[in-house]
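A short write-up of the structure that comes next.
Every protein chain of the complex appears in place save one, which is left out.
Take a look at chain A:
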Amino acid sequence: MLRSRLTQAACAAQRAFSTSPRVLAAVKQMTVRDGLNSALDDELARDDRVLLLGEEVAQYDGAYKVSRGLWKKYGDKRIIDTPITEMGFAGIAVGAAMAGLRPVCEFMTFNFSMQAIDHVINSAAKTFYMSAGAVNVPIVFRGPNGAASGVAAQHSQCFAAWYAHCPGLKVVSPYDTEDARGLLKSAIRDPDPVVVLENELMYGTAFPVDDKVTDVDFLVPIGKAKIMRPGKDITIVAHSKAVETALQTAAELAKKGIEAEVINLRSIRPLDMDTIFASVRKTHHLITVENGWPQHGVGAEICARFMENEAFFELDAPVWRCCGVDVPMPYAKTLEAHALPRVPDVTEAALKVLGGKARSK
């Protein structure tokens, strides 16, 4: 099993803080990578219109080995290595989708998707509308998103806010194996274009999965968040790897007698505000955690939605956003670590938001 030191650490941390009741019953562990791989395998087998294309996805098994074994199983027609041009293969995938196929277009990382963004936004997202419903584009754009490790400014950034800005796209951001597997399968079956933002640092992390998750018909609905840990004192909303930070923060807060409710967004667009509103009606306090930048970010959008909803009156304190620092990602290891929200940062934020309530615990 390929695992970097970092992902091993993440894996250990996750196990330590997981509160899912399933952990006790489940014996089977599956990495996020295998979750994605099995999702692709299921859907390739289920529907012969599905194909995977991107750089190195076939003979090399994918730059991050997400497509391991699929080329051998499905061959050149279904698993396609492309020349190095994101705008090219994204365009090919959009055209193939318009002509009735269901392409899964892998960006080696979402950083490279900027080369192809015109196809994603102006073609994939808008064609159904512009053709007045005549031409739909059932396509999945997927790949690792967000900060990786030691790859600095141009390879460490979150595109959740970028893509979630655009009508016509659906955007999902899985955290664990269940999310990754269920959301990718839903994305492939969806009639609309879906952007699947995976996280490189999570690929090697194993999570317990039960038989329901490994079932070929297991799907995670797009547009629904998941409560990872129930609590009554404060709501922590996060997506992708930041869910891990949120769970670890909740464990820290528990030591102080504070019960935090952790919400894993799963989908960024549509955004499941109902789940967040319901949680805040209970906790009256909210912080958001994301590894992307603050301005116009996912947290900013959640704050704005509160301003527009009567749930605003449920808040006993202002919402606090915990985001990546507003600079390009530094290369130096210590700076990199401090450029992303860490457990102590989020814990501090939670305590500040709770104010006197935290002190009274």
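Simple rule for what comes next: contacts are C-beta pairs under 8 Å (C-beta built on N, C-alpha and C of every residue); 3 or more make two chains touch, one makes a residue touch a chain; residues count from 1.
Everything that follows uses one rule, which is that contacts and distances are computed from a predicted model.
Of the names listed as "Ribosomal RNA-processing protein 44", "2-oxoisovalerate dehydrogenase subunit alpha", "Cytoplasmic tRNA 2-thiolation protein 1" or "glutathione transferase", the one that matches the UniProt record for the absent chain is "2-oxoisovalerate dehydrogenase subunit alpha". Contact with the omitted chain, checked across A:44, A:98, A:300 or A:346, is made by A:98.
Touching the chain that is not shown, out of A:52, A:66, A:80 or A:184: A:80 (per the contact rule at the top). Listed here are the chain A residues that touch the chain not shown: 77, 80, 82-83, 85, 87-101, 103, 118-119, 122-123, 127-136, 167-168, 170, 190-192, 223, 270.
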